[in-house]
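Every protein chain except one is present and positioned as in the full complex.
Take a look at chain A:
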Amino acid sequence: MKALAWHGKHDVRMDTVDDPEIVNPRDAIIKVTSTAICGSDLHLYDGYIPTMKAGDILGHEFMGEVVEVGAKSTLKKGQRVVVPFTIACGSCYHCGKHQYSACDNGLPADNQDIAQTLYGQPMSGLFGYSHMTGGYAGGQAEYVRVPFSDVGPIVIPDGVDDDKVLFLSDILPTGWQAAEYAQIEPGDTVAVWGCGPVGLFAVQSAFLMGAERVIAIDHFPNRLALAKRFGAETINFEETATYEALMEMTGGIGPDAVIDAVGLEAHGLFVDNVIDQIKASTFLGTDRPHSIRQAIIACRKGGRVSMPAVYGGFVDKFPLGAFMEKGLTLKTGQTHVQHYLPGLLNAIMEGKIDTEFLISHRMPLMDAPKGYKMFHDQQNEVTKIVLKPGMAQG
C-alpha cells in the first residue's frame, strides 16, 4: 500500500509498504476513505517531537471502511467508522473512569519506559505519533491496523458524508473537552488563544455550553474571520496588545475562563518567545509556551484555565506566582475521545455543530507531502487539508 512516511525534518514521502494484517484478536483493518493533516502533525514535520524513526507512518485523524476483523472485534466488514486518535483498551481502571487517554494498556510494554521516565506514568497509545506514544502506524495511508477495535471506532450511519464526521477522530472532541474543562457558567466570557481547528471547535462548544461572549485570539485574518462566523469577538495580536484589550473588553475584570489552543509552537515575535525558540533549538527547553503565560496573566481572579494545547516537555518562566495568587484552576490533558463520540455524533447529526466549514483543501493521499508543505507555509489560507486515498491525482 501507499503511506505517508516521515524521514526527517521537513521530509515526508509517499512510501510503498506492506499492507497491515490482523495481529491481535481485537484488531480491525480499516480501508481509509478520508484522513486529515493535524496541526500537531506539523510538530512532527518541524522535528519538535523526539523518538521518531525514518519510515514512521503518520496520521491520527482518519476514517474508513472495515475490511478485516479479528476474532474479538465487534465491528463488521463494510461498516464505516471514525477512529479515535487515542488507542485505549476499554478494560483498565482508567478506561473504566472514561479517562481513555490515560489508558494503562494502549502502549506496548517496551514503549512505556520513555513516558514513564518523562511523565511518571505511561499514557495511552496514539496513532502515527512517535515511538514514545507506541510507534503505531498512522492513518495517512491506504490501510490501517486498528487495535481494540471493539472499543474505539464509532460506526457512522449510511448517507452521512465523510467530511461531516471525520473530525470526530480528534479535533472536535478536543475542542469540546477544552470548553468543558473551562467549566463555563452562563454569562461567562471565555478567551481562546489560537483559531486553529481545536480553537474554532472550542469557540463553538463554549457558546453551546452557555458562554455569553467568546473572544478569539490569533494573527491569521482568515482564521479570525472563521471565529467571527460563530459569534466570537476577535483580537489580532499583531495589531492589538492582547492583555490590555482583554482587560478593556471585560471592563477590567479579565476573562472568566481562558483556553490555550496554541501549544508548543507558538508563533509571534515576543521577547519570551524568541528566548524560548533559542532554547528549544539548543535543547535547553523543549516547549515554547507564550500563549499559556499570557492566558494565565489575563485570566480573572479565581478563573479557570483550560489547556488542550500539546506540550511535551519542560517550560520555564511559567507564571506560577500569578497562578497561585489569583487562585486559578487548570485542567488539561490529551482528549478522552471515546467518551465524547456518541454525544458529538448526535450534535453533528442535529446540526448543532458545524464541521465542514473548516476544510479548506481536499486532495489525493498521494499529494500528502505537498499538503504538509502547504499547511506549514500558508497557515492563513490553509485551515484544514483532508486527504482522500480514492481521489484521482490532478
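Going forward, contacts are C-beta pairs under 8 Å (C-beta built on N, C-alpha and C of every residue); 3 or more make two chains touch, one makes a residue touch a chain; residues count from 1.
In this text, contacts and distances are computed from a predicted model.
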item: Per UniProt, the name of the complex member that is left out, chosen from "Putative membrane protein", "cytochrome-c oxidase", "Sigma-70 family RNA polymerase sigma factor" or "ABC transporter"; value: "Putative membrane protein"
item: Contact residue for the chain not shown (choose from A:D104, A:E180 or A:E212); value: A:D104
item: Chain not shown: contacting residue from A:Y45, A:F62, A:F148 or A:F375; value: A:F148
item: Touching the absent chain when the full complex is considered, from A:G39, A:G59, A:G134 or A:P389; value: A:G134
item: For chain A, the residues touching the chain missing from this view; value: 17-18, 20-26, 72, 87, 89-93, 96, 104-113, 125, 134-137, 145, 147-148
